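Every protein chain but one is kept in place in this view of the complex.
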Amino acid sequence: MNFSRRETLALGLGAAALTVLPVRSSAAADDAIAAFTGGAEMGEGGITLTAPEIAENGNTVPIAVDAPGAASILIVAAGNPEPGVATFNFGPMAAAQSASTRIRLASTQDVVAVAKMADGSFTRASATVKVTIGGCGG
Amino acid sequence: MNYKSWTAIAVLAAAPIAAFADADEDALVVNGEIEMITQAAAPDHLSDVMDEVYSGWRFRSDETQALQMDDFDNPAMIFVDQAMEKWDTAEGTAGKSCADCHGDAEESMAGVRVVYPKWNESAGEVRTLAMQINDCRENQMGAEKWKYTGGSMAAMEALISVQSRGMPVNVATNGPAQSTWEAGKELYYTRTGQLELSCANCHEDNYGNMIRADHLSQGQINGFPVYRLKNTKLNTAHARFKGCVRDTRAETYSPGSPEFIALELYVASRGNGLSVEAPSVRN
Partner (left out) sequence: MASGVKPRVKVPKTAAAGEVITIKTLISHQMESGQRKDKEGNVIPRSIINRFTCDFNGQNVIDVTLEPAISTNPYFQFEATVPEAGEFVFTWYDDDGSVYDTKKQIAIG
């Protein structure tokens, strides 16, 4: 695997973030997830959350979720003033239990996706997105 | 994290800031068919200061770049649609629409954005696209002028520009426009504000470097008006100039002022050879 300049930069910032930046999570986010799962245990795997490592602007961050066989997927941004982002419910005509959208992130934080599978079980995935503060802000 | 990751971090830690300078190598093709020139030999008048000019698109992240590669994904197209409705709507005392004189924008406006700002012989002045639009509104339609950097103006500029996408910018710097162009050049290299920064300090001397968390571009305006993720609307070149000058902590010139008209002509000429990308998407 070779690293592009940008990936190298991302790795460097990521390493810095591990040691410096506290990633915010909130009780409100936990509550939103509990309301979705009814407090059930969540597994891992079977769900993919795609988000940029670094967002050039937190106002418009592209994300995608994919959970084959899911009935619905909850997206939560743990570091936002209100953690809720969206809930995708898939109908019989959906060809895949996947969707893409663009979201707002107030700061560097974890985005969490929780899928409710057809059998009633839950699985989760998360991604840390670093939100940069722009240059001169002009 | 594997061995190579740690190597990359070690290299990064040791490298100077210049390690991630420059534009990236990505190619911009819109809708799988419009090939954009995002890198070109610098125009002759820049040959002493740089070899190549780059579109701002090349300095953006993959995610931001992707938003401009498909017209459906490009939120700026909402405003192009809105302007299309205005194009066909009669306004003002003359009861005329843009279409009444100019017909189908796709045909009549192709190639227009490429040469603006340009000298207007009958008016005896260099005119920007915005000035020409307002001249039409005031004198042909009998309608009220639009705010120079307002939403309606930006949208109409986008509609006109989109008809020239892919064509290389080609503004005239000589002839009757020359004195305006030289005034613009003077402004480009004049330091302003408490920070004492000129346009050149960031966009000529330091493009490719990071300004805080942002990747500095050459400040090309071939993509204007531009949809910015920051404010989720179309932004005109003069509004951006104002933001830049303000950020040097200076009193700024006004959008539509002779200074910004001259600066627009000069900055546009620095991008001669790059494709018209408007409406583009930036952070």
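Every chain is named by a letter (A and B) in the order it is written, and numbering of its residues begins at 1.
We take it that a contact is a pair of C-beta atoms (placed from the backbone, for glycine too) under 8 Å apart; a residue touches a chain by one contact, two chains touch by 3 or more.
The structure presented is a predicted model; accordingly, all values stated were derived computationally and were not measured.
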item: For the chain not depicted, the shown chains it touches; value: A, B
item: Candidates B:179, B:232 or B:254 - the one touching the absent chain; value: B:232
item: Where the unshown chain meets chain A, residue by residue; value: 59-61, 64, 77, 80-96, 98-105
item: Interface with the undisplayed chain - residues on chain B; value: 72-73, 75, 77-78, 81-82, 232
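By definition in this document, only the chains that are shown with their structure count from here on.
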item: Gap in Å, rounded to a whole number, between the CA centres of chain B and chain A; value: 33
item: In the complex with chain B, residue positions of chain A that touch it; value: 1, 3-9, 11-12, 15, 52, 54-57, 59-62, 132-138
item: Touch list for chain B against partner chain A, complex; value: 2, 4-5, 8-9, 11-13, 19-20, 22, 24, 60-64, 66-67, 211-214, 216, 228-232, 240, 243-244, 246-247, 283
